[in-house]
Structure formats: C-alpha cells, structure tokens
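Of the protein chains in this complex, all but one are displayed in their positions.
After this line comes subunit A, so read on.
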Amino acid sequence: MTAGTIMPYDEALERFEPVLGLETHVELGTRSKMFCGCKTTFGAPPNTQVCPTCLAFPGALPVANAQAIESTIRIGLALNCSIAEWCRFARKNYFYPDMPKNYQISQYDEPLCFDGYVDVEVDGKTVRIEIERVHLEEDTGKSTHVGGATGRIHGADYSIVDYNRAGIPLVEIVTKPIPGADRLAPEVARAYVTELREIMRSLGVSDVRMEEGSLRCDVNVSLMPRGSSEWGTRTETKNVNSLRSVERAVRSEIERQAAVLAGGGTITQETRHFHEDTGTTTSGRSKEEAQDYRYFPEPDLVPIAPDPAWVAELKAALPELPSVKRKRLQAEWGLSDLDMQAMHNADAIDLVEATVAAGAPAADARKWWMGELARKSNESGTPLADLPITPEQIARVTELVASGALNDKLAREVLEGVLAGEGTPDEVVERRGLKIVNDEGELSAIIDQVLADNADAAEKVRSGKIAAAGALVGGVMRASKGKADAARARQLILEKLGVSE
C-alpha cells in the first residue's frame, strides 16, 4: 500500500462505517505520587522528584495514595460507573526504560470502576458513550531519544530518561466500542474528550492540560463496509495532544483506512502516531515491541475494598456535573441551544458564570467574553481563561457601563488596558482618563462647536430630517475622543435644534 494514500472523507463515509474507541489517560492532581511521597510538580528539573520507591531501588515498597483512590472512585461515579467492592492492582511486565521497575503497577481484570456512560451533545443530538472501565495506574518516566534525525525512538543512538513523572497517579478511562457515530465520528470523539475534561475540572481531580500531558488520548478507529455488521480491524493512534487533534486523528484514520481497504488491502492492528504538523498518522510500534505483559496480581499492594457507605457518601457529595450545569445556566440565561453551544465551544461558560456571580448581568457578561475577549483570545492564541483579566474585572466594567461612567467604546479601551497589564479597570480609567463626559456644561460646549462646524447638517435636522442627527452625534463623539455619552449627546442636539423624535 502506498504510504499516504487517502480517500476523500465523503467518499470514505459513503462506502464505510467507522467504529470508534477512546482510551483517555488523566494524571491526577494529587500532591504526592501514587505509591510514594515524591512531589508531582510539572516541569521540575530532571530527576529531582524521585525516591527509592519510584526509582525501584531494591527493598523499596509502594503504598497506595488514599487521595488517588478517592479521586478515581469519584471519576467513576461521575461517569455513572459501578464501583468494585473488591479489586486489586496488577503488575504489567515489560522491558522498556520508561519504568525503572521493568513493570508498571496498573489494574487488569479488576478495575476500580466499570460499566458507566457519559452523554455528549453533537450537532443538536445526544450521543451516549458507554464506558467500559476506569482504572488506576502509575504514569511512566519521560524519555528523550538522542541521535538520529527526527528525535524519535527509531534511529536513535541512545535515550536519556527523567523519572519525575514516573509514579504520578494516572487514571485510564476506556470506552466501549462506539458504532453509529457515522460521519460525525470525529466530532463525537472530540465532544467526548471535551466532556471528560470538563467533568475532571468540575471534580477538581486534575488540571487536565492536554498540552502538558495531564490529559492524553488514544484513538481507536476501525471501518466496516456499509451494510456489514462485522467490525473491521482497528488501529490505535497515540500522541493526540489537543482536542482539535482528536478530531483530526479520527478523520485522518478514516480516510487512510478507507483507501487501504478500497485498494484491496488489509488493516494491520497496530499503534500509530499522530503528527500535529500534517494531521496524519504513521505506523508506530515495531514487531520487536510486540507485547506480552504477563499481568499478575501485585504482591506488594493489598486489595482495595471500598466501603459501600463511603462510596455512597462520595456519590452524594459529587458536584453538579457540567452537562447538568449547562442546562441549568442555559435556562437561567435564556439562551438558544446555538448560543449555548458557541459558548461551550469557546470554553466561556465558566467564565461567564463567574462574571455573573461577580454581579454582572448575564447578557453583558456573555457579550464581553464572546465578543471583545474571544477576539483577543483568537488573535493571541491564548485560551480565554488564560487571558490576564478576571471575571470580577469584567463585572466591574459592566458596572461602570451601567452607571453611565463608561460607554461601550471606552469599556473596550478599559479591557485593553487591563489586558496590557495597566491595572484594574478603575486604575485604567484613571490613568488613561477614560471617564465619560458627564459634565453637561462641557458636553454642551462641544455640541455647540459641532453644530457651528456642521451648519448644513444642523439645518437639515432643524427642518425635520432627524436622521441627519446621526452625523452630528458622530461629530460630538469624535470631538470628545469617544468620551461623550452618545444617547445624552443626541438628546441635547435635538433639544438645541428645537426638534423631538
């Protein structure tokens, strides 16, 4: 099969039906590692957060982190899973230097949580994603491959390993196969990972930053010919590090597999790597890595038997889940499905909610976050939430507008000042001199000047062509450098010219 051959998406979907499966890894935000007391800070200097246990020094023994167990159970409950009454950790044996022990402590046939589901909204439809299992394991170290042209493991001369990440609690969430997504498969995959991310955030169990690897996704895709009920061979694409990439990886695998199958070829069950730059996947694991993990119950850790009463308590104490919260806020804010979806896609819901909580009317909060600030976010490539402005500051700006101290144009300048690090909204107003001209005497003087300079327009208005007043108001706004209250200026202009609306 020629590398890189693809079938256009529409044609691929005419001939084949995709079946998806998603494995998502979430690094828990515990203070210490899964089985030892080392810190879990991201980006620390190499091998500064390691100890005899996570480096597998002889004689060191693991003890499970209670908080990680609790977080995993809460995740399971939020995903409508059953919680095991008794389960064990298992040893996954493999020889690869990302784990110093030569095995990873994971769970095998006895996951902590199983048989759940999560509903996602795509294109106005609710799609139920069935969850197979949620289990707890430890993250691996980080290898850097040296030598060779690409920095990849293939062709490298040797590798160097940092074990700071080794042993950080990692939750793996596995879906059951998802048939029936059809041409929306890429969007369904993305919506699912987005929903997981929000659920994790609402639970406060992880910072779920895909760019830092605390949320990672492996995408399984297979195709079957239309009309067939027998699923095809699947591939597993790794290294999918953004929500957009989840969508692209599914689409790209559908296009690639369709071309292979249509050309009479067969799909090899393999691991593939997603490439951010091209949006395509390449074959990953070589035969040499063919796996035979020889799982067995972890002898160094005793079984976990969560008390059902405790699990019931955790369930009762779950926060309002994102999908429920979205429905509630949509009703409170009186928004259409489309508007709500746009806010959801822009990751603006929590920000608007916080702005409303800080005292702003919902419509104003939404206007600023989805308008001016969304634009700034797009321009700078910074997620909305990471813009250097707080919901409280936006609420203050809406308050200043409501009180008449600012108009929209000045408010935009205030936001710009805050984003530029010039201080709070009030400080920016003060320093940039952005207070609206409320002094009637000053405004009156400006208007007199504008009327004198635009005698023709003034005459038109005087003779009843009220539409011409717009140009005069514009003149006042220019003369006041945008600081006049346009509505008040219009009133005064009409008064002075002896007409009314």
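Keep this in mind: a contact is a pair of C-beta atoms (placed from the backbone, for glycine too) under 8 Å apart; a residue touches a chain by one contact, two chains touch by 3 or more; residues count from 1.
What we mean here is this: contacts and distances are computed from a predicted model.
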UniProt name of the unshown chain, from "Cation:proton antiporter", "Aspartyl/glutamyl-tRNA(Asn/Gln) amidotransferase subunit C", "Phosphocarrier protein" or "Nonribosomal peptide synthetase MxaA"? "Aspartyl/glutamyl-tRNA(Asn/Gln) amidotransferase subunit C"
Given A:49, A:140 or A:330, the residue that touches the chain left out of view is A:49
Residues of subunit A (touch criterion as defined above) contacting the omitted chain: 30-32, 36-39, 45-52, 55, 63-69, 86, 88, 93, 95-97, 100, 143-146, 153-154, 156-163, 286, 288-289, 292, 294, 296-297, 299, 301-306
